[in-house]
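Every protein chain of the complex appears in place save one, which is left out.
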Amino acid sequence: MDTIAVRTSQRSQFIEITRQVQDSISKSGIKDGLVCVFAPHTTAGITINENADPDVASDMIDILTQVVPERAGYRHREGNSDGHAKSSLISPSITVIVENGRLCLGTWQGIYFAEFDGPRQRQCWIKIIASEP
Amino acid sequence: MDTIAVRTSQRSQFIEITRQVQDSISKSGIKDGLVCVFAPHTTAGITINENADPDVASDMIDILTQVVPERAGYRHREGNSDGHAKSSLISPSITVIVENGRLCLGTWQGIYFAEFDGPRQRQCWIKIIASEP
Partner (left out) sequence: MDTIAVRTSQRSQFIEITRQVQDSISKSGIKDGLVCVFAPHTTAGITINENADPDVASDMIDILTQVVPERAGYRHREGNSDGHAKSSLISPSITVIVENGRLCLGTWQGIYFAEFDGPRQRQCWIKIIASEP
């Protein structure tokens, strides 16, 4: 697998990694298969959403903050239980189709590393499986 | 990969696509592996849930509308930020096991295209990977 480094600068932040995932596919030489993009962290996730208007990502962060408030009263002492819950709601893993050596995404879709307890230095793992040997 | 067309008729709607995914597997001749079902849209998703009682899907739409209200005040000008958030919460991608040429689903499970900004003409992509060549 490939590992990419992601440096986040805010507590909640969406950072687009589409280009890095495509680079990993191109480097692998695999033309046809599936790619799994994985965040090895318990307060982050991987998602796909619009990459045309940056207001979409900021609205989504606002919505997630309303759905799972960052508040006191959680048992977990580190005080980041909201980040753990957002990680499971968004999921740390996503699988995308690869054909002709290219990520298959819709017109407006980009792949995002979703930070829910930054700023931190993070990693993202990328694994490509060929559909034919 | 295979592409199926999905015509939605409401703003939020769950449309079952289990049969189309099974047809794609049967057509491929692959007996054993994984299938990735993917929505190439930023205000839709793919999910698995009960296909026996249609009240489950309508309750789930009501619940998602309560969790992420369709309201004014979002920055994104198109006014469908709730649909973008629901897409990431449900996920545009799901992976299901294939054995003996059949989708492996539980007794009550069906695969659904989840529309969050319809009515629209949508697509769903299906890719099957064999576990052995």
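Going by the order they are written in, the chains are A and B; count residues from 1 in each one.
We adopt the following convention: a contact is a pair of C-beta atoms (placed from the backbone, for glycine too) under 8 Å apart; a residue touches a chain by one contact, two chains touch by 3 or more.
If you're wondering where the values come from, they're calculated on a predicted model, not measured in any experiment.
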Interface with the unshown chain - residue positions in chain B: 33-34, 47-50, 53, 55-56, 58-60, 62-64, 67, 89-91, 94-97, 99, 104-109, 129, 131-133
Hidden partner interface residues of chain A, rising order: 1, 34, 36, 38-42, 67-68, 74-78, 81-82, 84-85, 87-89, 91-93, 95, 123, 125, 127-130, 133
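Going forward, only the chains that are shown with their structure count from here on.
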Chain A onto chain B, rotation angle from CA fit, given as a multiple of 5 degrees: 120
Mean-CA-position distance for chain B and chain A (Å): 19
